[in-house]
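Here the complex is missing one protein chain, while the rest keep their positions.
Let's look at chain A:
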């Protein structure tokens, strides 16, 4: 059992009592978990022909139910205090956790629609990992219905990991969550139907580098434990303000902050821990990329915010310099590299890296506004990016049916498929932060918070970086609408109901959050008077501790 406080740490208690768990508070997690387990059973017991539909219905229902339960919990939050802890304070139920979980669930639901899109065997996932695409063997598997429907339980487990990641209240739980989230994603990355080797390479790279970063993360946890004598965030926070277990243990905490930071920044994908992103985003089946680019990013930032705002919330001045460096590196390097990208998925990957840099500026603020800005940004970016990847799935090579990633092929798409190009154009404008899109409001919110916290130089870099990113976003729009169609013009699939819904949701969210951000933006964090804090600390009312 995990020691709960400094005193208990010194005298560990051993008990045979069954733990008393509040299942009501855990229900959104349990539902997703149960559906995942049930999905494994479905693989074993349901006939191959019915598996896909069974899995899909189960997954959609499960995520939908989890979302409803999450919303119910928002309503049931206690009026006093930031929230509740559950399961021996290993998990919390508070505003940010519920917000991130809700967003993750909706994004997962939308991504599931993309994952499920499978018309005439044109789905994104391989029928059998060993079969050559379009081969007789694959055709036979499709006809026999023996396809990788394990995708659905894998997604459920990944989503469970994401949910846990944002709600974990101690480092060990967070580490478990990290692995629960990551392992299924590694597998999912390797299941692309086209360009099999590419996809497998991406999965392997992601796995190796992920393992590498997990090592940093664990090492950092050990350091922090050495300093605070606990892995619980509230305890670490207390130790940070009152002094650690041992005299002169400061460097332990600092090293712990840095190494834990490395682990989290890897998941977020900031420079110089970003290298996996372009390769993995490009190699993975696009629906999985959509899930990673939206859900994983939200979860990773949820965890990062909780770690830096709660566990290290009393050490703001200690971690700020490091995040400054990372944020500046991220915003500059990723934006510059993105300029010469020729593949749409790689471009979106670098774009995701730059956006992570923008969100870091809000993290640096260490204030209520910073938290609210980051939350809004993540939600806005998540929907836009899912929509953008949904568009990518529709543009195929004229021969072979693989996605046409090469941007030169996208020339003139605005004339042949105006609606599709207009949707992508809207998403790109949102990425660039043009007013009346959610991207503008998000950027405004994070930069405003950063300026208020005295990080003006960071915002200057951010704005300049935005200008660079605007170049390549607008270049695509120009290419689509003002260039002659290319010789090897791609074949644009007519979006089915599922993909159409995803694009529609993306467009609607991008516009709604851009035009009427008020209702969301104003209710993310508690009232301003509760969120003032001493210099160098994060306001207490933001998170449950």
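What we mean here is this: a residue touches a chain if its C-beta (ideal position, glycine included) is under 8 Å from a C-beta of that chain, and two chains touch if they have at least 3 such contacts; residues count from 1.
Here, contacts and distances are computed from a predicted model.
*Asks:* One chain of this complex is missing from the view, so tell me which of "Membrane protein", "ABC transporter permease", "NADH:ubiquinone oxidoreductase subunit L" or "Spermidine/putrescine import ATP-binding protein PotA" is its UniProt name.
*Replies:* The chain we cannot see is recorded in UniProt as "NADH:ubiquinone oxidoreductase subunit L".
*Asks:* Just to verify: which one of A:262, A:411 or A:459 makes contact with the chain not shown?
*Replies:* A:262
*Asks:* Can you say which of A:204, A:486 or A:511 touches the chain missing from this structure?
*Replies:* From the options A:204, A:486 or A:511, the contact with the absent chain belongs to A:204.
*Asks:* Would you indicate which residue among A:102, A:240 or A:278 is in contact with the undisplayed chain?
*Replies:* A:278
*Asks:* In the full complex, which residues of chain A touch the absent chain?
*Replies:* Answer for chain A: residues 204-205, 208-209, 212-213, 216, 250-251, 254-255, 257-259, 261-262, 265-266, 271-273, 275-276, 278-279, 317-319, 321-322, 325-326, 333, 336-341, 468, 471 touch the chain left out.
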